[in-house]
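The complex appears here minus one protein chain, its other protein chains still in place.
For subunit A:
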Amino acid sequence: MKVLVPVKRVIDYNVKVRVKADGSGVDLANVKMSMNPFDEIAVEEAIRLKEAGKADEVVAVSIGVKQAQETLRTALAMGADRAILVVAADDVNTDIEPLAVAKILAKIVEEEQPGLVIAGKQAIDNDMNATGQMLSALLGWSQGTFASKLDIDGDHALITREVDGGLQTIKVTMPTIVTVDLRLNEPRYASLPNIMKAKKKPLDEKTAEDYGVDVTPRLEIVKTTEPETRKAGEIVGSVDELVAKLKEAGAV
């Protein structure tokens, strides 16, 4: 079975995000970019399936700017076998919307015929949480979202989902699309031999036009603002004072 793993290049989760002065978005100039952490979990899961003998090839795909090549190299260094880069924008500030990404992925699925697509549940930059679901609709495949456990058994898979208030286990028919949550696994570091091998692994470069998909944004961002800053606390001298303050604030 072939596993397809879409990965997105996003602002590194350690970077303190700054909103641009004109409110048009987040400042991405000279900012460290990395693989979306949920996608890293997806890559790890695909590699584990291969190691367990349940998959024989792991193909990573990234859709975005040319620099996403670095993100794909990271996937290759972790252990993916080959990669497909779909250049769909020149400007790092252009975010390709979920529907366009899903349409391109659907075309790639047609070409590659994977038995499974594993994706992050959402990208940490825009938190859309939509691409996997849209891809499922476009292909008419089953889906299991927010996966914290994945068991593949022949023509079906058991997927444990993290839902509000607990865990839900569903059984889906293969081929399927799985979007992964934080607790599915702990992604590995790239090993030194794999880093050295990554450059030699095939990386095909395509464009959005190759797949005949119009990536023009449909959404208009009206405004981006920083979250409200936390207000400073207050140190109180005694329990009585604390109770008085809480009463004052209407908390008790």
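Here is the rule we go by: a contact is a pair of C-beta atoms (placed from the backbone, for glycine too) under 8 Å apart; a residue touches a chain by one contact, two chains touch by 3 or more; residues count from 1.
By definition in this document, contacts and distances are computed from a predicted model.
> Among "Acyl-CoA dehydrogenase", "[NiFe]-hydrogenase assembly, chaperone, HybE", "NADH:ubiquinone oxidoreductase subunit M" or "Oleandomycin transport system ATP-binding protein", go ahead and choose the protein name stored in UniProt for the chain not displayed.
For the chain missing from the view, the UniProt record says "Acyl-CoA dehydrogenase".
> Tell me which of A:L167, A:M196, A:L219 or A:L242 is the one touching the absent chain.
Candidates A:L167, A:M196, A:L219 or A:L242; residue touching the omitted chain: A:M196.
> Identify the residues of subunit A touching the omitted chain, counting contacts across the whole complex.
Residue positions of subunit A that touch the missing chain: 70, 73-74, 77, 189-196, 198-199.
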